[in-house]
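Yeah, one chain of the complex is gone here, protein chain that is, but the others are all in their spots.
Let's turn to subunit A:
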Amino acid sequence: MTTAPLPSRRDEAWRYSDIEAVAAAWPLPAPESIIVPAGGSFARAIVQDVGGIRQIELVLGKGAVASLHVLNIGGAYGRIELAVTLHEGADFTLGAAQIGGGEQNLEIVTTVTHAEPGATSRQVVRSVLGGTATGTYLGKVAVARDAQQTDSAQDVKAMLLNRSATANAKPELEIFADDVKCAHGCAIGELDAMALYYLQSRGLPPGEAKKLMLQAFVAGVFDGAEDEARLQELALAKLGELV
């Protein structure tokens, strides 16, 4: 069990959270711990479809490779927290999508620590939000002082289906080494009206046209996932509920 005090909105990592839901779940059980030994590999698909808070600590040993694919779609409040530590030459990939409608509050919070030199991390996160839903991605990349030749990238995009939905995105870099490559990109937008019209002019009803574009927006996130077909199917079904 964690002995940490209940977080509040003043805590940066919980700033957009549904604090009532957090309080109801508090104290949280100890995070799930996954250790990938030196040279090992690990892959997992995580589907969050009932709500709740899920914390995972992932440690990659020297030269280890891990890929996580996350689909965050369920419950009134669904939070997935990843704390990843990379040792020398390790390689971490995250492909995540969160899709929410109604009054859902969905969060993905990652901290990727490049503790030693030469590790790579790639994070791609896509959010699709309708209704008055809130989707948050907080992604911190920390590069330790001697973690030279770190190569890290974050690619974060959110699509709002109505003006009443909210997307928060905060890629964050904390770099203490001087020979590193850390890229991050972040964009929040709406479906392109002209593209939607183009698709409709060919005979697609508005809902189908939107679904097709959203499918394309999310596509790619699950490439190479453990359970790619199932993830795509679940994502598509959830998108169908929103349009």
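Here is the rule we go by: a residue touches a chain if its C-beta (ideal position, glycine included) is under 8 Å from a C-beta of that chain, and two chains touch if they have at least 3 such contacts; residues count from 1.
The criterion applied here is as follows: contacts and distances are computed from a predicted model.
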Identity of the absent chain, which is to be given by its UniProt protein name, from "Fe-S cluster assembly ATPase SufC", "Transmembrane anti-sigma factor", "Putative mycofactocin binding protein MftB" or "Amino acid/amide ABC transporter membrane protein 1 (HAAT family)": "Fe-S cluster assembly ATPase SufC"
Touch criterion as defined above, residue of A:Ala13, A:Cys186 or A:Leu199 at the omitted chain: A:Leu199
Contacts of subunit A with the absent chain, listed as residue ranges: 192-195, 197-206, 208-209, 212-213, 215-217, 219-220
